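Every protein chain of the complex appears in place save one, which is left out.
This part shows chain A:
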Amino acid sequence: MNVKEYIESGILEKYVAGELSEQEMLEVERVAMQYPEVKAELEELQEALRVYAKASDKTPSKDILEKSLLGIEKGEEERFMAVLNESDDEVKIKRVNVIPVWSIAATILLVISLGFNYIFYSQFKQTKERLALLEQNNSVLAEKASNTEQELAYAELRVAHFMSEDNIHVRMDGLEISPESFANVFWNKKSNAVFISVDQLPEPPHGHQYQLWAIKDGQAPIDAGIFDHNQLVQELKVIKGDVRAFAVTLEKEGGSPIATVDKTYVKGFI
């Protein structure tokens, strides 16, 4: 390349004046890097224009610089506020740089706090589990106690019936249908009330109920009442006259006016 021609072409003046496109400017910079003569020419040109600008009051007003610096400071303030308000990743990094001490301290405190939280939570969980277990045991015991109490009440009542001198006691034993079964009848001589103690009878099938019958000579069995299948000594009907025996049959729910004799479970003579 002919350096002299290049300089004479006036391209450097155009470069300084801003007449060239961005690509052309980059090209001039490349040439200047390569040819010290071009570079020197360019520098002298710019320097001459600077001196000229200053001497002939062509430099821009200092107000422009001051306003720019104010604008830059304002921008920095806004960005700083943004750091405090937003959670942008890039900004976060800056935040650590600005206030590292308290953020590290806060992190340490947070970790310690989390540690304690874990310990306390574990303890709390264990205690809660133990309490639940105790509560469960307690309710089992309470139920047992309640059952025992009820059983005791039944037993006491049965014993009272056995002991009572007013009662005629009839033990009914199991027949062929159910040889293992037995039950007791107490017949109060004063009130003629009949009580039954269900000691051992199989659970009645669904839709069926046991019924007590009083048996007199030369008569059909007399209904003495239906009863529930539980351990309580239950008061049934009032039966008067010369009863020879008591028997329990399985009847349909609600009882029957006529005894189903072939379903007699237990029977006992006075």
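What we mean here is this: a residue touches a chain if its C-beta (ideal position, glycine included) is under 8 Å from a C-beta of that chain, and two chains touch if they have at least 3 such contacts; residues count from 1.
The working rule: contacts and distances are computed from a predicted model.
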Name of the absent chain as recorded in UniProt (options "Glycine cleavage system H protein", "RNA polymerase sigma factor", "ABC transporter permease" or "Acyl-CoA dehydrogenase"): "RNA polymerase sigma factor"
Among A:50, A:189 or A:229, residue touching the chain not depicted: A:50
Absent chain, residues of chain A that touch it: 8, 10, 13-14, 16-19, 22, 25-26, 29, 32, 39, 42-61, 64-65, 67-69, 71-72, 75
